[in-house]
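Quick one: the structure is below, and I'll ask about it shortly.
Only a single protein chain was left out; the remaining protein chains are all shown in position.
By written order: A, B and C. Residues from 1 in each chain.
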Amino acid sequence: MVDQLITLPAFPAPSIERADQVRIVARENVQIVGITARERETESLVLAFRAVYGLDLPMKPARVEKDGLAVVWAGWHQWLLMSDVAAVPDLEQIMRADFGGYAAVVDHSDARAIVAVSGRRARDLLAKGVSIDLHPRVFTTGDAAATAISHVGMHIWQTDEKPTFELAVPRTYADSLWRWMERASAEYQNSDSLL
Amino acid sequence: MTTNDRYSIFSILRQAWRGNTGWKPVWRDVAPKPAYDVVIVGGGGHGLATAYYLASQYGRRRIAVVEKGWIGSGNVGRNTTIIRSNYLLPGNVPFYELSMKLWEGLEQDINYNAMVSQRGVLNLYHSDAQRDAYARRGNAMRLHGVDAELLDAAKVRRLVPFLDFENARFPIRGGLLQRRGGTVRHDAVAWGYARAADRLGVDIIQNCEVIGIRVDGGRAMGLDTSRGYIGARQIGVSVAGSSSRVAAMAGLRLPIESHVLQAFVSEAVKPFVGGVVTFGAGHFYISQSDKGGLVFGGDIDGYNSYAQRGNLPVMEDVCEGGMALMPRLGRVRMLRQWGGLVDMSMDGSPIIDRTPVEGLYLNAGWCYGGFKATPAAGLCFAHLLSCDEPHDVARGYRLDRFATGHAIDEKGMGPYPNLH
Amino acid sequence: MRINCPCCGERSLDEFVYYGDADLRRPDPQDEEAGAKFIAYVYERTNPSGFHRELWYHGLGCRTWIVAERDTRTHEIYATCRAVDGGAPEGAAADRERS
């Protein structure tokens, strides 16, 4: 009967559409699990993970994905694992069971809220709040970064060439950042934006 | 001083009549003598004030001030000109109040108009906790006989209606006001003290950089400078951001880090900001000069630096605070930005003390608060140099207070200079 | 100023928190000189004008503590590394520019 408890979306709206320029979509119901390799166990963790999921935990800021399980580099020997709630009921439990010996496993499903920013002006929009270089020559599909948007720490990665960027932001800031995105993207309503 | 070089409206008219051809140099341009009784290292506000009080209050003679550049080239010419004595801790309040009293009589004392202007200093609070902290501070001031008023939002609104009271992210709930606080024309302080000291025979030696301190048997003998060796019975180091460098010449390590503090001035606009206002929910404070420039600043850049220039993030942070507090500033233009080299101590409070090297004395650790302290720092340093014991109001400013656990930590930030 | 985080790459200043001198080592509390040594450790600084090894925390990033070798006169950063590596950057510019 858990369903009696209605979950509250992290973001105040499902999406923001700006003509054909930018599309901002809240991605609710993603399971996020953080794993941090225990001291001197990284190698075993990587091997075990490869054995189970056929994925290499990236050793640099990057994102890999296979069969609905995504892995994003999140710091030194730290990763965020992601899957849809529907796909895997309790990702944390599974990860703890499989890798608890090699890594600290922590559920972040509700700590982060994920929003997807896509469209031809996506980079221009993000440039207003993100200080890293997202130019295709520097940052492309599969790349990830731990940085900040509008003074709030977050993780960002690119998933396709539209381009689409996904941002994992602290849930308690989600409302505030959404308002920021609404304001910052407003100018793209008129396609002849001056930027 | 003789009447004909005493400044007054009459001297101005007399000189104007002669096409201003009769004015004399404000201080003599002298070459260093082989030796002095006291050599003050650093021709800033503190050093010049020290020299002046040594001569005027303690009857000392054979005094020199050596300055590596031109006098007043350091923080006395790179600050936001604020004077106040709204401190919290017993180790600080009497000192800064003495400084305030000296400011109040300064111009008549040195016959130089430094435009000491007591238009008030208002610290805004935005929460009950901040209010209580300011109440504690205000009460401490009152117990020390210093003026302080705790204002509610309505009173603040009457005093400074130009702030954003409506849609501020952190609404203004009130403020702590010190009416006797205000501003002073910073460069004039250096020039005025220089002129007054010069009249009392003090040698002010510019372009004279100290490159070594000669120590013999634990005693300081003199200084090697870019203009030759200068013997000294006593050496007073008063060099703000360069304190660690100069102290190192005598083998000393100080509880000090040098950091950059930025300040900003806007284009001149018709005056509308009366006194000094400090934002309690952001890094921003502002006043307006008699020329109309809005003078404002914020937090230090926050890392060790000798570069004397500020960075962009801090400039943006300060202006964000400014726009949050005074959104009418939006179309006023920032004209100049500069960086001062501040000597951040480990507890945010200064040091006026002897050093382990006999004959070598230190006046340092002023953080970003050195300007308002200029007269008292000069007087207390002169006192120390002449009586070989601390002035009553400066007893807490010992070099060994960290070892004994007597830090004077107004902000409670602990031994992290960039947080004070 | 831009700091090269060994994990994340070059980032702008506002992602970092400054801590200070990276050459200070926490003394052994059992040392009979512990008192004096802790005072030096916590309160005394070389505060050089020039080459400085210093600690930065990539707080708005990967939360790594970083040792940077920087000139305090020019703000030029010669090298950075993770603090856990003992603060000795690969190809350390330590000897260079020490003057």
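The definition used in the following text is that a contact is a pair of C-beta atoms (placed from the backbone, for glycine too) under 8 Å apart; a residue touches a chain by one contact, two chains touch by 3 or more.
Throughout what follows, contacts and distances are computed from a predicted model.
Missing chain, UniProt protein name, picked from "Biotin-independent malonate decarboxylase subunit gamma", "4Fe-4S dicluster domain-containing protein", "N-methylglutamate dehydrogenase subunit C" or "Na+/H+ antiporter subunit E": "N-methylglutamate dehydrogenase subunit C". Across the entire complex, contacts from the unshown chain go to A, B, C.
Of the listed positions B:35, B:133, B:200 or B:248, the one in contact with the omitted chain in the full complex is B:133. Mapped onto chain C, contacts with the missing chain fall at residues 1-3, 10, 12-13, 17, 19, 26, 29-30, 34-35, 38-39, 41-42, 55, 57, 59, 63-65, 74-76, 82-84, 86. The missing chain lies against chain B, touching residues 7-9, 11-13, 15-16, 19-21, 23-27, 29, 69-70, 72-73, 77, 90, 93-94, 104-105, 107-108, 111-119, 126-129, 131-140, 142-145, 148-150, 162, 164, 167-170, 176, 185, 187-188, 191-192, 206, 266-272, 281-282, 289-292, 307-309, 311-312, 315-316, 318-324, 327-338, 401, 403-407, 409, 411-415. Interface residues of chain A facing the missing partner chain: 1-2, 4-10, 34, 36, 38-40, 103-104, 106-112, 124, 127-128, 130-131, 133, 135, 137-138, 150-152, 170-173, 175-177, 179-180, 183-184, 186-187, 189-190, 193-195.
Heads up, the rule we're going with is that only the chains that are shown with their structure count from here on.
On a Cα centroid basis, the chain most remote from chain B in this structure is A. The set of chain C residues that touch two or more partner chains comprises 12, 14. Within the complex formed with chain C, the chain A residues making contact are 61, 74-76, 78, 131-132, 145-148, 151, 153. Partner chain B is touched in their complex by these residues of chain C: 1, 12-14, 18-20, 36, 39-40, 42-50, 52, 54, 72-75. Residue ranges of chain B in contact with chain C, taken from their complex: 242, 244-245, 248, 253-258, 302-307, 311, 313, 346, 402-403, 415-418.
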